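Heads up, one of the protein chains got dropped from this complex, but the rest are sitting where they should.
Per-chain numbering from 1; labels A, B and C assigned in written order.
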Amino acid sequence: MNRSINLVYFAWVRERLGRDEETIRLGEEVGTIGDVLDILKARGTAYAEVLSDSEKLRFALDQDYGTAASTIGSARELAIFPPVTGG
Amino acid sequence: MNRSINLVYFAWVRERLGRDEETIRLGEEVGTIGDVLDILKARGTAYAEVLSDSEKLRFALDQDYGTAASTIGSARELAIFPPVTGG
Amino acid sequence: MIKVEVGPADFDIGSETLDVSRQGGGAIASFVGQVRDDGNLKTLELEHYPAMTQKALQEIAETARSGWPLHAVTIIHRVGKLSVGENIVLVVTGSDHREAAIESCSFIMDRLKTVAPFWKKETRADGATKWIEARDSDRAAAEKWKK
Partner (left out) sequence: MIKVEVGPADFDIGSETLDVSRQGGGAIASFVGQVRDDGNLKTLELEHYPAMTQKALQEIAETARSGWPLHAVTIIHRVGKLSVGENIVLVVTGSDHREAAIESCSFIMDRLKTVAPFWKKETRADGATKWIEARDSDRAAAEKWKK
């Protein structure tokens, strides 16, 4: 089965990756947000650096907060961003 | 020495006494707010009834809160009123 | 900056908030108390002790300013006869920090309820009148700041 997911980036994650979104294909072996992070980090230095410390990142699956251990399931959008600073 | 003090009444104290202020003379023996209350209560039924329960009353001497035990000293105005309900 | 006003005139929340925000800080908390319609209330009459009121409100504002880092405090309290829905009281505080602004605003309201010399008399739709009694919950709220 071929799945794809839309990745969206915000704030310094967006700036340092040099893009605000992209779509990637996910193989069968991809189960969690952590698995997606591993795929991205394998792509090269920028990804590896920006995504290295998942403690400094927050994630949302289809606009609901998740963690590196959260299951992707049938989610269509994964957002990766720094801790929020609104208000 | 003859002293006098202005008494001011508010809310239901004012209404039930039928007046908003009056001036009375104080003899040498009058030391505290409680002494003034005793003088007023001796005047008749309305005063005795309204001032009977000092727990339900609040006092201010020259616009600062006091208690029945507070010394009159050289204060010019004694206010007698129910607990406040502003705001 | 401390601003204290007592009188029959209504107030404008927007312009009072703007005045406080102009003193700097970036965190502005406000509270408005209005005559609440509880079914058959007609009017509320606010009596006060004019010689004492201004001083009492000034002291409350100064106590707030000594307890929290505030740029500005505004307290406006109306007196006289007010109808359902009308404004009674406005408190606005300005600080660098939202906690300081919100907490001091709450503190000032608790002090107004228990210390400021105002009394409320309600008139019902059927003409019956009653002086509102002080509430234990207001005394308890004021006590909690003394910790």
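Assume a contact is a pair of C-beta atoms (placed from the backbone, for glycine too) under 8 Å apart; a residue touches a chain by one contact, two chains touch by 3 or more.
The structure displayed is predicted, hence computed values, not measured ones.
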Point to revise | Displayed partners of the chain not shown (whole complex) | key: A, C
Study note, to complete from the structure: Filtering C:53, C:74 or C:106 for touch with the omitted chain leaves C:106
Review point. Which listed residue (A:4, A:45 or A:63) would be found touching the missing chain in the intact complex?
Key: A:63
Point to revise | Contacts of subunit A with the absent chain, listed as residue ranges | key: 8, 10-12, 60, 63, 65, 77, 79, 81-87
Check your understanding: What residues on subunit C make contact with the chain left out of this view?
Key -> 12-15, 17-18, 21, 24-37, 85, 96, 98-99, 101-102, 105-106, 109, 141
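One rule holds in what follows: only the chains that are shown with their structure count from here on.
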Review point. Once you find the CA centre of subunit A and the CA centre of subunit B, what distance in Å lies between them?
Key: 74
Exercise for review: Provide the C-alpha centroid distance between subunit B and subunit C, rounded to the nearest whole angstrom.
Suggested key: 27
Practice item. Could you grab the centroid distance between subunit A and subunit C? Build each centroid from C-alpha atoms only and quote it in angstrom. Key: 49
Point to revise | Multi-partner residues of subunit B (at least 2 other chains) | key: none
Point to revise | Contacts with 2+ other chains: residues of subunit C | key: none
